[in-house]
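A protein chain is absent from this complex, but the other protein chains hold their places.
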Amino acid sequence: MQLHLSTWPEIESYLQHSKAILVPIGSTEQHGPIGLLGTDALCSEEIARRAGEEGGFLVAPTFNVGQAQHHLAFPGTLTLRPSTMIAAMTDWANSLRRHGFERIYWLNGHGGNVATMNAAFAEIQHGSSINPGHENSPTLRCSLRNWWELAGVSETIRELFPVGEGNHATPSEISVTQYLFPQAVKYADFPVRIAPSGPIFDAEDFRRRYPDGRIGSDPTLANPAAGKRLVETAVHSLVREFRNFAGA
Amino acid sequence: MQLHLSTWPEIESYLQHSKAILVPIGSTEQHGPIGLLGTDALCSEEIARRAGEEGGFLVAPTFNVGQAQHHLAFPGTLTLRPSTMIAAMTDWANSLRRHGFERIYWLNGHGGNVATMNAAFAEIQHGSSINPGHENSPTLRCSLRNWWELAGVSETIRELFPVGEGNHATPSEISVTQYLFPQAVKYADFPVRIAPSGPIFDAEDFRRRYPDGRIGSDPTLANPAAGKRLVETAVHSLVREFRNFAGA
Amino acid sequence: MQLHLSTWPEIESYLQHSKAILVPIGSTEQHGPIGLLGTDALCSEEIARRAGEEGGFLVAPTFNVGQAQHHLAFPGTLTLRPSTMIAAMTDWANSLRRHGFERIYWLNGHGGNVATMNAAFAEIQHGSSINPGHENSPTLRCSLRNWWELAGVSETIRELFPVGEGNHATPSEISVTQYLFPQAVKYADFPVRIAPSGPIFDAEDFRRRYPDGRIGSDPTLANPAAGKRLVETAVHSLVREFRNFAGA
Amino acid sequence: MQLHLSTWPEIESYLQHSKAILVPIGSTEQHGPIGLLGTDALCSEEIARRAGEEGGFLVAPTFNVGQAQHHLAFPGTLTLRPSTMIAAMTDWANSLRRHGFERIYWLNGHGGNVATMNAAFAEIQHGSSINPGHENSPTLRCSLRNWWELAGVSETIRELFPVGEGNHATPSEISVTQYLFPQAVKYADFPVRIAPSGPIFDAEDFRRRYPDGRIGSDPTLANPAAGKRLVETAVHSLVREFRNFAGA
Amino acid sequence: MQLHLSTWPEIESYLQHSKAILVPIGSTEQHGPIGLLGTDALCSEEIARRAGEEGGFLVAPTFNVGQAQHHLAFPGTLTLRPSTMIAAMTDWANSLRRHGFERIYWLNGHGGNVATMNAAFAEIQHGSSINPGHENSPTLRCSLRNWWELAGVSETIRELFPVGEGNHATPSEISVTQYLFPQAVKYADFPVRIAPSGPIFDAEDFRRRYPDGRIGSDPTLANPAAGKRLVETAVHSLVREFRNFAGA
Partner (left out) sequence: MQLHLSTWPEIESYLQHSKAILVPIGSTEQHGPIGLLGTDALCSEEIARRAGEEGGFLVAPTFNVGQAQHHLAFPGTLTLRPSTMIAAMTDWANSLRRHGFERIYWLNGHGGNVATMNAAFAEIQHGSSINPGHENSPTLRCSLRNWWELAGVSETIRELFPVGEGNHATPSEISVTQYLFPQAVKYADFPVRIAPSGPIFDAEDFRRRYPDGRIGSDPTLANPAAGKRLVETAVHSLVREFRNFAGA
């Protein structure tokens, strides 16, 4: 059940039996020579959508631009400042709390979002922690889950790509988008099969270290069949995990 | 051409012949008993996507939560504070300017966004206006266009719905989503065919004045065929208008 | 009745029979070769003051610097960032709400303020919309009215200046200040009678397009008699409109 | 010479021989039973205006709402949050710097503004202090001067009101407004001649301690003749002091 | 009693008999050729600590970076923007209010902090002043005290250093750190005994005017014995003053 394809009376009904919602969150950032700029948002959006159908729970629109300042030297990357992202996530969360939601499960598609998301959770809680009992709405619980860490998914990734998974523009996430968007499978020459690894500082430095945008990965390993397996495993686990979270 | 389904080298190529991009922007807010919460984002997203394919220009991901505070008394509505929306639009625009974009055409799907969007444009320009020549990137031009005001569209709307178009949860926008999302056509009883009209203040007041969320509209008039005609007219005009803007 | 020429016990008395106040708002920005930098603030301030006397209602001090970033290439222009203007208008409104005011009628003198003002209204309402019933003060209604759109005024303008009214540094607003400030009537040579028209982007671009600051106008048409007629028409309508708003 | 009664070419000329401007700043806040809510803004505005005429220097519009949170329990008081005031003063100053101004003399009418004004000066300087040489405009010098501390004024006050001057709603400031606004001289019974003195915390506490709004003062001593003498002394000194500042 | 060397049950007990706490606040900024960068934070921290032991009251950790933008041209100086400092002081104060504290005595070690601190107090009070009765915690009273103005201290300074005390990097504050940190007594040649005096604008200007960082002072006069006398006098007075404040 997708919030944006529902009417307000449908949400009013939903709230009578559940106070939990899933918000997919990703990033719009370079993913190397053949990875899509939307990879991180598309993966969490589509895994969430399928799980929501299967599990009968509510899925919000996707928070599609996140924390990607270190990718800015590659065209197409969009980023929020962390302070803006905290403000925007707070507004989304407070809107949901206004309606009676008490549990927000943020399904994340981008490792670079994790820190700012947790900072946003603390900002969201700050009001009721520092002035308890003062709001007219329920206190919220926010939970962050990276899709690649859902039960069974990381194991599947290790099995599918024992070598060359790397850290950014990985064959696993590219496999997922190849499966989901067959019309957008891309090709490129890879003089170096496995990209270099290392630390991340600012955008110019990033492009010097990782000239084609990948970190430690071999995207040529990506294939739609692997993507299918990953999506199905993720959806299966997500249905179970969301149910636990909603009932906790 | 959708940015999130492209790679960074594809955007780098695109920038060699065009500095213009379209950003669809909408809202996630109640649209009466049968209108979708995502109406405003979905309409501009899909009209933009089709025009981008037809016209060969670049379309960004959708800015999908906007200015909807007055709808907050209806479950499912999400809103940003205007100050947050200004910060987020500024971050999107500065990211694009960093890559060399010089023209951003914001295709808007929500009348309630217009004021805050124009305020954001002034905030985006403020830096180069108050300290000219100080940034290392081009100055930007932002343009706002409501899809229902594209050439021919408002005329078509008047022709299709001479009575009952109203101001919110209109048969025209609902027709568009019925055409685009046949799986999400909704039904409801409408004891009152044409909803009341009037001013807008805060959320509680809004729900008292407009108990089912509509303003002045008769959504029962909506139909997929009307939606098809509106989409096609809008796409056709958008291709021409974007081209003019990009070349200006 | 002007707030700044009143004492607090007088305001306390006023609040016993009316919860409505008028705030004049303008801008301090270039108005071409003979228009005053203060035109927009002075027009709304003085029309408001006279209407307040005639109608017996309360007029606040003038919010005299507004949204003028696109005029910054002309010396003397002052501007707030939109985010600052939203914060400041919010503080004015919350101060008034604290005292029991429930209606604020903002009489505006500058078209460039409209977007940011409406964004500010949404920011002002946000608190009570997202957390209803939580403040100890009444909910507010804000209303924006441009003085040149008061009943009868635009008609008078069209009659007085059928040609050459234009969009910025117009003969109508200059007539008003010539009438109100005879000691500050200015003269200049106008090699081009009617200034060019076109779009507005950043400040440098503005000055290139409109080298003397006017847009589409012929200020040589301005005269004190026209100003007198405009002021009297505006005052007359404002008294009626404010009364309706206060009683709504 | 008042900026808002000038044209931009006049300011352009002025800047060829002087880089200095005066900004009157005050507050809109209760001033006891007979003091005007606008006292602090009106005093600095009018003293500045007269000095500007006499000395031939430029006077900006008045920053008319300042720091008055502790007066909020009295109707009519308006206040900015200190953080808003800092943002707004920064915007005014950066606008002036954009045009080439290098000296801003803030003539202050409200003791409660002093702290936030000095904080704002530090915020204004922060940019060029932390990233020297990075702006395209001159560095600014801001100077704060309370009108009652201009040479000769405090001596005159002590002479005029050796007893009963007090700290808020003083006979000296009320004399000034009685002189300047004879149409707005107010009367009240004063069961207690000299108001109590003490510390200032929040608004509710303030009204409990100072039930009619005065601190330590006896406003019945105010008279227009005293106001005239104070204004003339202040104007005379201000012309000299501004000249020194402009040339420093 | 130092908060950071206590447990939460100890603070819970303390609150049963006192609602007052002392927060030392200083700055980390250049103090000339032989003054320590931490002078202002170390002086208030250590005077507070000793007084807390003697008087049995609670002392918070030190707010150790303050307002020092004008010292930024000297290496080692750290500063907050005034707006950041206001936000941080507000967070500290609201945390304390959450626990039931009603009185915060800020013992200050840096003249340059005074304005921003007072602005912060107004920001802290703003919430309860503009929306009285809305928080679930007590209203706070904040008090600012410079250690060198404690009863007897300024007299002692005048006696110890009748000449050469100056305004920044003074022999009195350097004496205090020499007494408290004998391991950190520094030496330098002083071609000019008494540093120049004058106004303060931005950082580059400051270093031009005051090339070694001092203003008006002769630090060669500093000695540990003077520091001992100053600390003892300050501690003695602080115990008494804090007690009065706590009981007020």
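The letters A, B, C, D and E name the chains in turn, as written, and every chain counts its residues from 1.
To be clear about the criterion, contacts are C-beta pairs under 8 Å (C-beta built on N, C-alpha and C of every residue); 3 or more make two chains touch, one makes a residue touch a chain.
What you see is a predicted model; the values in this text were computed from it and never measured.
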Among shown chains, those touching the left-out chain: A, B, D, E
Touching residue (missing chain; options E:V163, E:A184 or E:A225): E:A184
Chain not shown: contacting residue from D:G133, D:P191 or D:G247: D:G133
Absent-chain contact - pick from B:E102, B:E135 or B:E232: B:E135
Per the touch definition above, residue among A:H126, A:R158, A:R193 or A:R240 touching the missing chain: A:H126
Residues of chain A in contact with the chain not shown: 67, 69-70, 72-73, 79, 81-83, 86-87, 112, 114-120, 122-123, 125-126, 128-130, 132, 139, 141-142, 201-205
Positions on chain B where the hidden chain makes contact: 94-95, 98, 134-137
Touching residues (missing chain, whole complex) on chain E: 2-12, 15, 28, 30-38, 41-42, 60-62, 64-65, 72, 74-81, 83-84, 87-88, 90-92, 95-96, 98-100, 181, 183-184, 186, 188, 213
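In the analysis below, only the chains that are shown with their structure count from here on.
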Most widely separated chain from chain D, with each centre as the mean of CA atoms: A
Inter-copy rotation, chain A to chain C, in degrees (Cα atoms; steps of 5): 120
Pair with more cross-chain C-beta pairs in contact, given C-D and C-E: C-D
Chain D-chain E separation of Cα centroids, rounded to whole Å: 29
Whole-Å gap separating chain B and chain E, where each centre is the average of the chain's CA atoms: 53
Chain A and chain E, separation of their C-alpha mean positions in angstrom: 46
Multi-partner residues of chain B (each touching 2 or more other chains): 72, 79, 81, 83, 87, 130, 132
Graph class of chain-chain contacts, one of line, ring, star, complete, other: other
Complete list of chain pairs which touch one another: A-B, A-C, A-E, B-C, B-D, C-D, C-E, D-E
